[in-house]
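Have a look at this one before I ask anything.
Excluded from the complex is one protein chain; the other protein chains are retained at their positions.
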Amino acid sequence: MPETNGHDAPRVGFYVCHCGHNIAGIVDVAEVARFAGTLPNVIVARDYKYMCSDPGQELIITDIREHRLNRIVVASCSPLLHEHTFRVATEKGGLNPFYFQMVNIREDVSWVTENHDAATHKALDLVRAAVRRVAHHRSLATKHVRIHPDVLVVGAGISGIHAALTLANAGKKVTLVEREPTIGGHMAMFDKTFPTLDCAACILTPKMSAVKNHPNITLWSYSEVSEVSGYVGSYTVKVKRKPRFVSEELCVGCMECIDACVYKEGKTPDEFNQGLSKRKPVYIPFPQATPQVVLIDPDTCIEFKSGRCKKTCVEKCDRNAIDFKQKEEIKEIQVGTIILATGFKTFDPKRIPYYGYGKYPNVYSSLEVERLVNASGPTGGDLVLRDGRHPKTVGIIHCVGSRDRNTNRWCSRTCCMYSLKLAHLLKEHSEAEVYNFYIDIRAAGKAYEEFYDKLLEENIHFIRGRVAEVTDWSARPEEEGKMIIRVEDTLIGVVRRVPVDMVVLAVGMEPQADSQDVRRMFNISCSTEGFFLERHPKLAPVDTFTDGIFIAGACQGPKDIPDSVAQAGAAAAQALSLIDAGEVELEPNTAYVVEESCSGCKSCLNICPYTAITRDETRQKAFINEALCKGCGTCVATCPSGAIRQNLFEDEQIFSEIEGLLQEKESVLTGGGAWRAPA
Amino acid sequence: MSYLYFPGCSLRSTGRPYEESILAVFRKLNIPLKELDDWNCCGATAYVSIDENRAFTLAARNLAIAERMQNNGNAGEDLMAPCSACYLVLEKTQHYMKTDEGVNTEVTAALRRGGFDYKGTTKVRHPLDILVNDIGIERIAKAVVRPMKGMKVACYYGCQVVRPFETFDHAAYPTTMDRLVTALGATAIDWPMKARCCGGSLTGTIQEAGLRLNRALLKEAEKRGANIILTCCPLCQHNLECYQKRINRRFGESIHIPVAYFTQFIGLALGIPRKELGIQRLFIPLKFADPPTKEAHAHA
Amino acid sequence: MASTGMKQGTNGWEPRIVAFFCNWCTYTAADLAGVSRLRHAPNARVIRVMCSGRLDPQFVLDAFARGADGVLVGGCHPGDCHYMEGNYKALRRVRLLQRMMKDMGIHEDRFRLEWISASEGEKVKTTINTMTERVRALGPLGLPERFAEWDEEMDGLAHAIAAQEEAVHA
Partner (left out) sequence: MKLPTPPALRTTVTNSPPRMKTVVRRLKFESELDLSFGEHVAERAYGQKLLSCIQCGTCSATCPLSHYMDYTPRKIIAMTREGFKDEVLNSLTIWLCASCYACTVQCPRQIHITDVMYALKREAIARGFYPARNPIPVLAKAFYERVRHDGRNTESRLLITLYLRTNPFKMLKEAMLGLHLFLTGRLSLKKEKIKGMKELRKMIDSVEPRKEAVPL
């Protein structure tokens, strides 16, 4: 007999929510309430417009008092949305919050069913099950765990940087891990930023050095997280620190070793400049790189290949910072919360051969152009093409690898605006005729539309049409030696051939190549496209389904700088609220051992992924460490003698749910009982 | 390795040299071909414009016959269709029978009426695909007796052999034929119109449009220094070759470039007599016997 | 009461499928299906568990015994389990159960395990639809009724025996 709050028999209060028309439009809520009223133990059965509203919750609270209810069932939306709300209401009414059971008749019924009768029928079955289940509920104490105050931020692009600084300024210790030799991410590569046109470096580098100098931030660049274990409040993280072959402590970034290198000229395509220039084996990504530390690329360094280099770099370095023996290190840290800001990858335009990228030298990706027009870029900001010419006409093709079912279906959100920006910069740099080929201009942002206006005023060409092909097939003398962009001017309804000297492909944003591995490591989910999945698209945009792990920036979906920064701040705030609360409530859904039934067979021991189960050798019984148990219930299902049970998911509770679901006509129990667990 | 062979109507008239050269080349490589019993017209592009399920039925009969032959001693033999139109129509029929229930039920039923119980096992292949991917470039290269040195070839695939299904090559930038002719010692010129449409039957219907398409193709091929165009479809070949004179007359051009079937080209490289390859049937004669021109040497 | 039942379905009979969905992947996916208004067959009744690893074989048998025509289990894709490897444990048990149920003469199509990640609302829809169709094709399983029959036979037997005894001791 389940224990109750002062009453022996369960006295159930049942409430069905209209949710406006969301539920009531399909499910006959009146019938549901009437039906619930006929069920055993049900004292009150009501339907109400919005149960989650204050008056709705008030209904529950007063009923508990007036009708001495000791069980509450609410049929409304998904428990993932409002279970907490109603548990609180139940508690306010003076009951233990776990005497509550929720029935999902919106996401699971009204929103997925057309037929009214079918929907109502399904709702009734679910309600019957819940009413039966709740009778077996027991009063439970919520579990609390301490939150370790330190935070791990993964990825040091603008999002990671902003999140780290926010936390550090709030006095929290932050470890910031970046895969590349320098922090700054994509933003560091940009020339100017839309719509204000202030230079990316000017606004980013101060934040970068702030990170470097902040007493509360440990910056581990050229490093990758290799292992994560633990749970909200106390995660153990292993970080792999790749060897730079230059001591971070000793190097001051004077870069004399670079000049001294036996290679007079660089031979390797420069990653930071998108391969538009060459770097030496010993290099620093760019002048303001943070940390200001050079590194050696063992794949191209003679010393590593032959071991017979003059090592002019070593001679030159008066601080003896260079160390060819440096080994990879694994560091281990303890943190309470984690923010993932691993960013995005740009679409590889080779995947659309029609645009001739990699075939015609003067077809560029937008990121390449960012470097090309940058004063500290490979050409010092001189807009000179791969074939040495200066362009007189430029065509910017929008939506490359976006809004296309053959590549990526989503809109990358940033391309329209950065294309406008590049159009402006290119015209500024070259006085060229600039064409934008777009499907739709998406300038929804503060001062974005105004920027579009400005560009129109600058007499940039805007042709509404998705480009079909870029070829060197000239049909007329004046087209000779040019690339021909073939497009329909959809606003005029005529196919146009536009000859240009330079083509810029506005490539879209994609999930990082290794996003699937990363999400597995951190035990979170990805949406269909492969971006990290937020807990709720509207109400929990930076939370994940794993408590204590938050996401910020473009790893969650295409985003521009303002949005990324905003999200980074939000993620930091979420982490802070956990940290400052000091502890977090956990579902008391842990497993426990009923000693008298335990035979000590050990079959549960190696089942538990968290090694929460040990064997008390003296008493020959299994013992579960509640602090370690995450409540998956795998051991419960494994125990041959039914000695392990799980709070909130007791066998009786689930059996009674099954019974309720299927018991259309009363008493078909015959024989069925044969399968019942020893309860 | 052996195949069932679906000639299609064109290869019995305008495309005759295509058939002759195919048979000759496969004979030379000792790859047996068995003509499909009592095959019927595939329906081409026109039939679908009248009634599509009937068009599918028409084409499906051939697939069914092929399957029947496979079950009677020709196990595992794919159905080779050299004409792009036939190739696509058969392929498309196969595709929609697999993907569209409506089509499947109706066509299968119709086939039953004709005494066919079609399981859908027939695979439709194009000779280009077979030669390069089954027989293999190496094997063909080994058999070359007269390398095509100095020949600058514009490989022209046309549309329906690669589109829409892209079964064995890219829809816009196919390379199969280019690799093949390179192996024969020739140079394949790179041009963006490899798979650009020749207008198909438009030359016969809305000729003005049809001619202009072909003119663009021919001019570009010549401009890029090609001294021959190779095709893998009777209609393309017909359009590009037989209408050259008219194109020149109509647009005041002076285009003169031979247009042959890629199989004829292979045949010559393998030293098969010109007559067996139907070379004499071409409007614009091929002068291969000549030693390569100096200019060609320079480029080769 | 439940007479508000479905009028659709030819003979009025509609397959009843009990579904055990794990909280983190499949249940979330089902919510997504809802939010995206992906209409599907109303025949599945979902029971939420934290992890498919909680699936006790008895749950499945009980469901059948109480009149389910099919049982569907949904968990995270291999390697994606929120609890590291609960779904593998589930897989093992399901394999075992499937063999058992074959011996019991329950058609394999009546019991299905699917990996459905949080983002696969579409898959929830198709899975439930296809399963419903398969089970509909198989017709009612009706274990409770069969149990009832067996019990009756047993009663008859019991009475007969009792009668005999009385006759002897009379």
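Per-chain residue numbering starts at 1, and chain names A, B and C are given in the order in which the chains are listed.
Assume a contact is a pair of C-beta atoms (placed from the backbone, for glycine too) under 8 Å apart; a residue touches a chain by one contact, two chains touch by 3 or more.
Predicted model, so just to flag it, every value in this text is computed and none were measured.
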Interface partners of the hidden chain - shown chains only, full complex considered: A, B
Residue among B:Leu33, B:Ala141 or B:Cys197 touching the omitted chain: B:Cys197
Residue touching the undisplayed chain, where the options are A:Arg486, A:Arg520 or A:Arg615: A:Arg486
For chain A, which residues lie in contact with the unshown chain of the complex? 354, 399, 403-406, 439-440, 464-469, 486-490, 493-495
Interface residues of chain B (partner: the chain not displayed): 9-10, 12-17, 38-41, 43-54, 57-58, 61, 96, 99-100, 106-107, 109-111, 113-115, 159-160, 163-164, 166, 171-172, 195-197, 199-202, 204-206, 208-209, 212-213, 242-243, 246, 280-283
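One rule holds in what follows: only the chains that are shown with their structure count from here on.
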Take each protein chain as a node, join two nodes whenever their chains touch, and name the resulting shape: line, ring, star, complete or other. line
Centre-to-centre on C-alpha atoms, which chain is most distant from chain A? B
Counting C-beta pairs in contact, which comes out ahead: A-B or A-C? A-C
Cα centroid separation, chain B vs chain C, in Å, comes to 56
Could you grab the centroid distance between chain A and chain C? Build each centroid from C-alpha atoms only and quote it in angstrom. 35
Each of the following residues of chain C touches two or more other chains, namely none
Got the chain B residues that touch at least 2 other chains? none
Of all residues in chain C, those that touch chain A in their complex: 1-2, 4-8, 14, 16, 18, 23-25, 27-28, 30-31, 33-35, 37-40, 42, 45-51, 53-59, 61-63, 65-68, 79-80, 82-86, 89, 93, 117-120, 125, 143-148, 150-151
Which stretch or stretches of chain A touch chain C in the complex? 28, 31, 35, 38, 78-80, 104, 106-109, 111-115, 117-122, 124-126, 129, 520, 523, 525-528, 533, 537, 545-546, 589, 607, 609, 630-634, 636-638, 646, 649, 651, 654-655, 657-659, 661-665, 668, 670-672, 674-677
Touching residues of chain B toward chain A in the complex: what are they? 170, 172-173, 191-193, 216, 220
